[in-house]
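Complex shown without one protein chain; remaining protein chains in place.
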Amino acid sequence: MTQLYALTIGELAPLLRDREISAVELLDAHLRRIEAVDPKVKAYLRLTPDLARAQAADADRLFQAGAAGPLTGIPVAIKDVLCVEGVETTAGSKILAGFKPPYEATAIARLRAAGCVFLGMTNCDEFAMGSSTENSGFFPTHNPWSLDKVPGGSSGGSAAAVAAGEAVFGLGTDTGGSIRQPAALCGVVGMKPTYGRVSRYGLIAFASSLDQIGPLARSVTDAALVLSAVAGPDPNDSTCFDRPLDLSQLEAGVRGMRLGVPKEYFEVAGMQAGVRESVEQALAALEGTGAELVDVTLPHTDYGLAAYYIIAPAEASSNLARFDGVKYGLREARAESLMDTYLQTRRQGFGAEVRRRIMLGSYALSSGYYDAYYLKAQKVRTLIKRDFDAAFEHCDAVVSATSPTVAFEIGAKTGDPFAMYLNDVLTLGGNLAGLPGVSLPCAPAGGLPVGLQVLAPQFREDVALLVARAYEQAGGARAEVARVA
Amino acid sequence: MTLSRDQVRHVALLARLGLEPGEEDYYAEQLSRILDHIERLQQVDTDAIPPTAQVVEVLPVMREDEARPCLSQEAALANAPETEDGFFVVRAIQEADPG
Partner (left out) sequence: MPEAGDWEAVIGMEVHAHLKTASKMFCGCSTDYLGKPPNSNVCPVCLGLPGVLPVINRRAVELCLKSALALNCEIQPSTKFDRKNYYYPDLPKGYQISQYDLPMSRNGWLEVDGRRVGITRVHLEEDTGRLVHAGDRLESADRSYVDLNRSGMPLMEVVSEPDLRSAAEARDFAMALRGILRAVGAGEADMEKGQLRSEANVSIRPRGSEELGVKTELKNINSFKALFNAVEYEIKRQARELEAGRQVVQETRGWSEPERRTFSQRSKEVAQDYRYFPEPDLPPLAFAPAWIAELRSSLPELPAARRERLVSESGLSEYQARLLAGDLEVADYFEELVRRGLKAQPAANWLIGEMLPRDEPLSVPVAETAELLKRLEASAINREQARAVLDQLYETGKPVAELAAGLEQISDAGALADVIDAVLAANPQAVADFKAGKEAAVGPLVGKVMQATGGSANPKLARDLLLERLRR
């Protein structure tokens, strides 16, 4: 029999409902699995077994009372940037070591109310800045499919946990690809909703106009289920919109749909032949189930990375100003003046990549450079959004690879920030344009997972998920649990 | 586009990031490399293009003016590195502190 830790929410739900297994048993299976493989994978920064046990016991009471919902009793891995009340939440940074939020993120509160079981906080690149989880202030996470490789990032801990059977699903955040890219590299399903679909309240901000919370899961249906649970307006987030989300028709198939293939996305620097082949196979499979492939163009693709690496660092430089050693987190105790407290606390507390981006962002906003950099990047952002608007005139969704490469060796790119940034080149357009996007596994290349990305127009998560589901059903790769060797 | 050591020093101070010996050159080199790539933005004609600050249009929703309970003082201070008599404590502001 398949291990409990390898099942999807869809498979677990009847077992729990019919009381063939209890939520406590399901939790124990996960805790044992974590104990067995996490020393190698290192997906979790910290576990919350006491909280989880209490939640699992509550869940079993709900099942007993017949009051359970679709996520009741399901163990979840939470990216360390989402505030869980009373649980140390650090954004993967030493500067927040020991910080226990006195409040809870809206998405977390919704999962709690849905009866989920919180396994712990997962590793990530510090403040979600990175594409490999190597920028964590604590330790790197390993790809469960090949332990000397990175899991992608920044939500690498959540992706690895789901891929390794250390959680049924995970929550991540995506600012330039931080859900989709690790999902691709770990062979799981990752979904970034439309900007504003999920409340950002309680998400430790990286770049406010780009950040979105979303699920990492082992099936498209699971991802849809989690999205439904966390989506929707929130009085605490003014950028969170109130629009219907109907995910009930995901099985409808793609017959008659037009899928846009942007040539620019197949020509980006560093695109691996194996990745391209795998994605082309997936497109052919979709065509085989009745979709029409159409050529579209996204002419400003070459400027996306540049615009992104102005806008995101600029917002980050402001968002991270609050880490000053006064109200919470680290303070450099040897500082002799207030200025010294600021300089030394932020020098010691932030890692190299975070400092780099704060400097870049401060520079882009500084007097005399604002127009040339920040304002210019915002205008280019408009053009990138218009590229997608134009493409969606000709197609229902845009399909491509999620990442130009498969998982790379740990340490391979840490010395070259710019090479690392190139990992995001196919995903960040979706953030700049505010689009929903899914990454799901297609055929592996060289034994490593490859991700297929589906981008849909704003508010059309249903379209992105429907296309993904159609491919999943057409015999595309299923998100399986890695053996971890 | 190259960033000078002085510019690195200025930006680091603006952002309150302490620099250790040798780091000015390190950051000057790395940031210059990134800025080299970013320079391509200048090739795009954006004269007639409005900037996008927020990409998804939402109707601004304002909050009704109702007071809600606050955190307790204890909860407010719980994460602080140093407190005294209900205050957060910091090193005194020195005259030399710019801005």
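Should a chain be cited, it is by its letter among A and B, assigned in written order, with residues numbered from 1 in that chain.
The rule is simple: contacts are C-beta pairs under 8 Å (C-beta built on N, C-alpha and C of every residue); 3 or more make two chains touch, one makes a residue touch a chain.
Small disclaimer: the values here were computed from a predicted structure and weren't measured.
Touched by the hidden chain within the whole complex are the displayed chains A, B. Screening A:41, A:109, A:164 or A:205 for touch with the missing chain picks out A:205.
Across the entire complex, the residue among A:44, A:63, A:328 or A:388 in touch with the chain not shown is A:328.
The chain omitted from view is touched by exactly one of A:38, A:315 or A:396, namely A:315. The missing chain lies against chain A, touching residues 81-83, 89, 91, 96, 99, 101-103, 105, 200-205, 207-209, 235-239, 314-315, 317-318, 320-324, 326-328, 338, 342, 362, 365-367, 370, 374. Interface residues of chain B facing the missing partner chain: 14, 16, 53-54, 57-68, 70-73, 76-77, 84-93, 98-99.
Convention: only the chains that are shown with their structure count from here on.
Centre-to-centre spacing of chain A and chain B amounts to 24 Å, using the average Cα coordinate of each chain. Put simply, chain A touches chain B in their complex at residues 98-100, 102, 194-196, 209, 235, 238-241, 300, 302-303, 305-307, 309-310, 317, 321, 324-331, 333, 335-344, 346-347, 350, 355-356, 358-360, 362-363, 366, 372-373, 375-383, 385, 417-418, 421, 432-434, 458. Chain B makes touch with chain A in their complex at residues 3, 7-8, 10-12, 14-20, 27, 30-31, 33-35, 37-44, 46, 49-56, 58-61, 63, 71, 75-76, 78-82, 88, 90-94, 96-98.
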